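Shown here: the complex without one of its protein chains, the others still in place.
Moving on, here comes subunit A:
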């Protein structure tokens, strides 16, 4: 198995895709950090309501957590795309043949892709978090708030963010095995991630006003991108489920897509 994981990591290292996606992840930090810094200032100056922040979410630790995970929204999409490409590349470049000749045990191949994907998710998390920690600590210290890194809420956000990176990469591998067409998989997943979330929230908002129930909004957590937001959002209210619900939903998706991926790949004719 370690041979296979090594081979999968080598596959990633020996092409330039990860490099482009890493640049994308870096740019998304560059865009998100100033916005989150502005949100932090707005919230701690007592104008949280102006930007739609209430309760716990407006507290300094919650906003620090948000700042320290800047770039997560697009970063997660990029690691998901890496996961997808890990599978679809094999079909696009017809290397599935060589891969399954070297290892006819297909379950082992997919499992090693899942392991390699989560390792890669870890690396992306590590690098983005180091950048966020550096920039965030400087920003907060300069504004006389201290680093706020001692706050459990901040630490928890960082750790859950790690989990999000690993799970989204794994989810990407699962999507890749479901949709082996490279372009199809990349476009479907990106559109669902970027636009699907807004569509889902609009639908739930309509449903909620129709049923005259705010609690309905909680169920948005079933949508993976929402689940991953919930996971790193502190606090809980009648519209927002607890963070661990997001964790469970995401793990559920990762498990289901991984299992379906293994089953499909075992049966598929490579021709």
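We adopt the following convention: contacts are C-beta pairs under 8 Å (C-beta built on N, C-alpha and C of every residue); 3 or more make two chains touch, one makes a residue touch a chain; residues count from 1.
Keep this in mind: contacts and distances are computed from a predicted model.
Asker: Under which of the names "ATP-binding cassette domain-containing protein", "PadR family transcriptional regulator", "CbbX protein" or "Chemotaxis protein CheA" is the non-displayed chain listed in UniProt?
Answerer: Hidden chain, UniProt protein name: "ATP-binding cassette domain-containing protein".
Asker: If the hidden chain were put back, which of A:94, A:143 or A:198 would touch it?
Answerer: That would be A:94, which touches the missing chain.
Asker: Touching residues of subunit A against the unshown chain: what are they?
Answerer: Output for subunit A: 3-4, 6-7, 10-11, 14-17, 89, 93-95, 97-105, 267, 269-271.
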